[in-house]
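The excerpt is restricted to a subset of chains, each kept in its original location.
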Amino acid sequence: MTGPEEIRPDAVPGTGGPGTAVPLLEVRRAGKTFGGVIALRDVSTRVRAGEVTCVLGDNGAGKSTLIKILSGVYVPDSGEYLVDGAPAAFGSPRDALDRGIATVYQDLAMIPLMSVWRNFFLGSELSRGWGPLRRFDVVRARRVVREELRSMGIDIRDVDQPVGTLSGGERQSVAIARAVYFGARVLILDEPTSALGVKQAGVVLRYIAQARDRGLGVVFITHNPQHAYPIGDRFLVLNRGTSLGEYGKGDITRDELTSLMAGGAELEQLAHELGRPDPAG
Amino acid sequence: SSGRGGDQGATVPAGAANAAAPAAEGTFAVITHASAGDAFWDVVKNGAEAAGKRYGVTVTYQGDGDPARQSQLIDQAVSQKVDGIVVSMANPDALKEAVGKAVAARIPVITINSGGDFSREFGAITHVGQSEDVAGRGAGEKLKAEGVTKLLCVIHEAGNVGLDQRCNGATKGLGGTVERLQVDVGNLADATSKIKARLQSDPSLNGVLTLNPAVAVAARDAIADAGSAAKLGTFDLSADVVAAIRDGEVLFAVDQQQYLQGWLPITFLVLYKENLNTVGGGLPVNTGPGFVTKDNAEQVAKLAENGTR
Amino acid sequence: MTVADERLARTGLTRRLLIRPELGAVVGAFVVFAFFAGQSATFRSVDGLANWLDPAATLGIMAVAIALLMIGGEFDLSAGVLTGTTGLIMVILATRYGLSVWTAMLAALAAALLIGFLNGLIVVRTRLPSFIVTLATFLMLQGVNLGVTKALTGTVQVGGLRRAEGYEEARALLAGTVPLGGTDFRVAIAWWVAVTALATWVLTRTRPGNWIFAVGGDEQAARAVGVPAERTKIALFMTTAVAAWLVGSIMALRFTSVQANSGIGQEFVYIIAAVIGGCLLTGGYGSAIGASVGAMIFGMADKGIVFAGWDADWFTFFLGAMLLLATLANRFVRRYAEEVKR
């Protein structure tokens, strides 16, 4: 499934377009090992303001690991991580959040026993009052959550419901709504649309476009080329923990991208194949 | 390197006032059926350690209420080849094997406090003190003399043999009704309110016997709170209890003079080691029971604060 | 909810109330109360009430603190013995070193905070289970309590607080009584109510409260959204230590002397009260009011058996049976509330 030949890798440093400024985030030859497992090796990429960087690759390619390095969950074992051009050593996701990096994780999404609204504001609680009377503004928090979710097309019955009892897609939507709401400069989304219905996925893509247009840098992971191509500005392709290259939108066509994403073109052929075999044998 | 520690023994104790006896060599293990921190046994420990200092020998003290663990402690002392073992036998059956092992290893054994009836049979050279039963009987008789007919016996550790024997003895001595109450010595507020609850719900109770000085203080408060006229007696001393006796809030404290149950066996073992002396001729050496009452509280007060009474 | 959703079955107010963890426990409390009130007239009298509320108060203060900690996903086995440690420090300083009771209390508070801080620090740094870390603290404090007390006094207790400066005022504040309805109620009961109210407010209405639920529910996920998990946990251990200090002071002022073994064995009673009150042992769920009610259930059953005059040899048997009944009542009520459809 390796690299398609006709594509030129992006001429990385100092390009024109929306990418002239210092990149918001940049990793250089980052690597991460878990015990004996090498999850990521020598991967470099950059995220610029007002651009959408798509990270593509097979299952287990290391996409989520890269994302967790960007958002401060993991410290890379090797390589560099720069934020606004200066080396960053995030000790925890809190540090990343404080620098305006909001993330939707694939597997660290929510606290199942906590209610929807508490999860939504977790770590960034709305406060009112002063000094020792400073408190969580419960009424407003509930209202904000209901509104934000409704505008995503998710009509939660009861924001007091524990997140653990939500459907898969509802849970995903809460996580996205939260990241969009708090996203200040960079929005990182790890397979945000995978559990979503067509309508909800459309809403999320629109959100991404809006965020981009507001000048945020967006990192977007998806397996769906139909979601990735229209919205992405740059495409980083990972395979078995290493980078197969990074492409600008101009350097790659939709079909090339699809075929890069492992046999996307096969889908059409698959449709035939999936039909019933001829009963005559 | 094993320069220190009990198995080498014979470190010269600092400041030992060993003018009376010539400095002896040796390690003696005191192994009781009470865990560290028990008010009664702490005085025994103090007595044994003071004797050790006086004679210039090493005394180790260990204790555990679980007979299995107590017997393991005896086994350990045997492994360490100590020069003598002092053991309280609340559960003689369970200690038979371990004591036998010590005797077989030619280690002299002296029993203290309880298990006097078996002392000889198991091969101990003598027994010091008398059983909790006798002490309990004394307390019961004393309360009876004060007109107590219905007594509340407060047990602060359920299933403890020694405490049970004290209550049983009191039952025999009193001749009247004895009711039991379980409290937790680790939580005195709780103990107070339980004693009070019992007194409130049964006004015919006219005596309380506690088996621990801290519980005695709790019982004193409970009696006052409940507005009861019950008479209070206790086992063992503390500064608070002595003060309460002085003030007439507590009638008496049973005093087994347990300091002697620590001091004497060490003395006997040293003598046995040096001179093969035995004391008592097979009969137990009694250390009590004595009573601390209003009359002698004043004298005892200072000693109780020092942990020797 | 602004508009009714057709996907919501109608639920009565009662059922919505009963579904809350603490109200399940309240039903358990009622069952136990009704039971013993039927057994003993003294139990239901004002006098009896004052009596069994007294130990429930000190237990309740600790149970609430432990509940917060358990919601945050940790245990503290050293909390019981720490009540003894703080009491000992206070009495020793006030009687042997001539400090006023207030200064001695402050010193004890500082020591408690330090111990709580160390507990928390070791837990978050080494990632060892808090069960093991605080077990070690428990054992070590137990040894220190006895060893130091013995070394200083030659006995296993220290006393004589009555003569210390400031004793009367401190006692009135923490260990005094208030006449009410013809009986004296302990002020500790008021402290208990205050602690419960404060903990409930923190838990449900403040940011740290949200963090406590989160670190107990899923620490990794909480960390990932920026919750300061380590700070939250250390603060919880320190809170427990402060509660232990409060209870230790109350007890020391009340009895004017402290035994070296005081508080040992209580640590599990605290956990039991919290669990009866609906806290999950696995963390992330529970309530302060529930823990308080759990302490009350435990206190009622514990004293009720004495009031009822049942055979002391069988005491723990009855206690176990009552606990089981109370938690079963609680459970059945909640299940009814959750499952019955209308």
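Just so it is clear, A, B and C label the chains in written order, and each chain counts residues from 1 on its own.
The rule we apply is simple: contacts are C-beta pairs under 8 Å (C-beta built on N, C-alpha and C of every residue); 3 or more make two chains touch, one makes a residue touch a chain.
All values reported here derive from a predicted model rather than from experimental measurement.
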When all copies in the file are counted, not just the one of each kind on show, what formula do you get?
A x2, B x1, C x2
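FYI, only the chains that are shown with their structure count from here on.
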Taking a step as a move to a touching chain, how many steps at least join chain A to chain B?
2
Centrality ranking, top chain (CA atoms only)
C
From the centre of chain C, which chain's CA centre is farthest?
A
At what distance in angstrom does the C-alpha mean of chain B lie from that of chain A?
72
For chain B and chain C, let me know how many angstrom lie between their CA-based centres, rounded off.
34
In chain C, what residues contact two or more other chains?
none
Within their complex, state which residues of chain B touch chain C.
36-39, 42, 46, 155, 158, 179-182, 184-190, 192-194, 196-198, 200-202, 213-214, 217-218, 221, 225, 238-240, 304-308
Counting only contacts in the complex, chain C reaches chain B at residues 40, 42-43, 47-48, 51-52, 54-55, 58-59, 80, 84, 146, 150, 153-157, 159-160, 184, 188, 250-251, 254-257, 259-266, 269, 302-303, 306-309, 312-313, 315-316
Can you list the residues on chain C that touch chain A in the complex?
1, 5, 7-8, 201, 204-207, 209-211, 213-214, 217-218, 220-228, 284-285
